[in-house]
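Notes to accompany the following structure.
With one protein chain removed, the remaining protein chains of the complex are shown where they sit.
So, subunit A:
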Amino acid sequence: MNSRRQFLKISSLSAAGLIFGGGLLDAFANNLVKTNPSHFKGPFDFTRTPTYCEVCFWKCAGWVYKDENGRIKKIIGNNDDPNCNGRFCPRGTGGVGMYNDEDRLKTPLIRTEERGKQTFREATWDEAFEYIAQKLKKVKSEHGAEAITLFSHGSGGKYFGNLLKAMGSNNITAPSYAQCRGPREVAFISTFGQGINSPENTDIRDTKCLVLIGAHIGENMHNGQVQEMSDAIDKGATIITVDPRFSTAASKSKFWLPIKPATDMALLLTWMNVIINEKLYDKEYVERHCYGFDQLKEHVQQYTPEWAYGVTTLKPQQIRETARAMANAAPAVIVHPGRHVTWYGDDTQRLRAVAILNALLGSWGRRGGYYNPDKAHVPHYKLPDFPKPNKSWRDALGGKYNLADLALASGLCDASMPSHELGHKIKAWIVNGTNLINTLPNQAKTIEAIQALDLIAVVDTMPMEITGYADVVLPECTYLERYDSLRVSQGREPSVALRMPAVEPQYNTKPAYWMARELAKKLDLLDYFPFETLEEEIDWELQQIGSSLEEMQKIGVKRMPREEDDLYFTEGENVEFGTNTGKIELYSTALAEEGFEPMPVYTQHPEPQEGFYRLIYGRAPMHTFSRTANNPNLTDLMDENTLWVNPKVAKEWGLKNDQYVYLENQDGIISDFSIKVRVTERIRFDSVYMVHGFGHTDKRMKRCFGKGVSDTQLISNVMTDPIMGGTGMRGNFVTFRFDNKKEA
């Protein structure tokens, strides 16, 4: 049996297994659809218009209200939306600031000098498209279409992705995989044959015990999870938080384990040891569903609580007590998979340990543990076949990271480097809605890759740093001024949500769909964009599921019944899991055959040198990465990040609250700007903490320019996950500086 192929087949199934459609309606293929869009109502025909939020990836559905002058006044949640239950988070509520931001990109720009200098001239849309089309044609003829890559985080990615596939490239990538949740997906696929995806299928609402490892729900404002954690608190659930920082979640927890950073794996393995040796695991569940229990039992004998004390600094009694608390609550227990998990390079293995722990506790497929998500089946219009690329994004990886189930943004950036010698060179980037300068670790490398490109075109609403490196900048209108494809997200019950414009686009901005289609015209690829406008395509799709654009404009969200009553496993049910063995793999056959450890092992990670502190970064509830950094409503709540410093450390360095310091990392990189010190007991003495997404260097963003420090700038040491290529970013250490002058 070729286990890798099997594994990949399964993984692609799990990533896309719930999406049906396509191929259904061949009769329409290759015809441009001709309908008259004028029968659709426009934004001014409504007092409130439906949308789903674009400030983060949770995509909550809501209503946009306008004042008597037709200006957007407020955005509130849609009561029928399972992602938000009628309650938006601060970023969604403040989404109106994205529309009102006077620093927005306002018209297409074409570079006049070298990249990074931010010297542009204003251009017409036609000039901008002509420029891009000519360059793309040149790259395609010289290097093949496979030399073109799309980096995307946001709704527009779908349309540009379509364009890329039509040209003959499958290099479509998002930093949300290799820089964020990728290891978790690979770990859960290899254990349960199914990934976590988004929104997470954690049944927090009904859990009796929630275990958070570095996950700071409440500071990361993943709306549905925050709401459900609050419900769980109401119902008296036990929360266990493992974090070197006293996070908001830690303050809500019965047990806070102030772990030494980079030792989480030791704790997870020790918890397994206790749960197995004290016979606290779900014997019936493990016997029925799991593969490799005996190997695991033997494997974890070495990881005793007394051993873990020396590694994690957590007391053996604390480790035993929390293991028992989890077992008491089982199967209504969630050892949470987290979201941003690219920390130390052994992240897939750490998340494997999380998955295994859940399996031992019998929480996968159980109420209060992990439910089985469902998704609406919305057919897509049949497009002509895409040309088959001669090289795929995998070829850029040189045979490594075979278990990655999505393209690696970092891998495609590496393949753009002048030094890249794998024969699959990337020469053109289209970047949609992701500020790669602040998203990919090792900025110097990202910039070197960009400088070697033949073309970089950036689509954004704001003059983010990445636009400063663009040859052409395409200003997108905000989500409040455009249609986008239907939101079809997974959940306890399937739902579909509509985004339509509440107002006409301000300035000379346009929706991404229109841009991609105009480019398709220039590239003779219009067959792949059969609908003239997105609302026609949306209406067509909605008609297939018995709804219509007209109906959705009135209700915003349509909930649909589950096709099967399979939210949880039933008592005594035999389940076929999508792994090689058809079982939950405590011992991973797929990892073993790829030459990796079949069961997670503890490895020691580098520690800070004298005078240096581990740089830990995280989220604030009112910001989404750098996307919101200049939003007038949200900068009003938080306009700079601060550096959390333990009082002992502050004393040693003579640091006072509110004092500004520069930071220097282990590679001698000094922060562009200084950061305000926050002396607090809430952080360990061996670490400092800051919120990600600040320290912006583009002066066109007036509210956030020079405010705070960019953690990304200081992340030059990347610990790469050998299994799937994730970029571990928590192995960077900083020290304080009182000026930013380079030493001679």
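The definition used in the following text is that a residue touches a chain if its C-beta (ideal position, glycine included) is under 8 Å from a C-beta of that chain, and two chains touch if they have at least 3 such contacts; residues count from 1.
The rule we apply is simple: contacts and distances are computed from a predicted model.
Colleague: According to UniProt, what is the chain that's been left out of this complex called? Choose from "SCP-2 sterol transfer family protein", "LrgB family protein", "General L-amino acid-binding periplasmic protein AapJ" or "4Fe-4S dicluster domain-containing protein".
Modeller: "4Fe-4S dicluster domain-containing protein"
Colleague: Of A:632, A:706 or A:722, which sits in contact with the chain we cannot see?
Modeller: In the full complex, the listed residue that touches the missing chain is A:632.
Colleague: With the missing chain put back, one of A:50, A:90, A:411 or A:494 would touch it. Which one?
Modeller: If we include the chain that is not displayed, A:90 is the one touching it.
Colleague: Just one of A:45, A:113 or A:234 touches the chain that is missing; which is it?
Modeller: Selected residue, touching the omitted chain: A:234.
Colleague: Considering the whole complex, which of A:51, A:202, A:223 or A:547 touches the chain not shown?
Modeller: A:223
Colleague: Just one of A:492, A:522, A:682 or A:737 touches the chain that is missing; which is it?
Modeller: Once the missing chain is taken into account, the touching residue is A:682.
Colleague: Which parts of subunit A are in contact with the chain that was left out?
Modeller: Those residues of subunit A that touch the unshown chain are 73-77, 84, 86-90, 93-94, 96, 218-219, 221, 223, 226-227, 229-231, 233-234, 246, 248, 251-252, 256, 258, 621-622, 632-634, 636-637, 646, 680-685.
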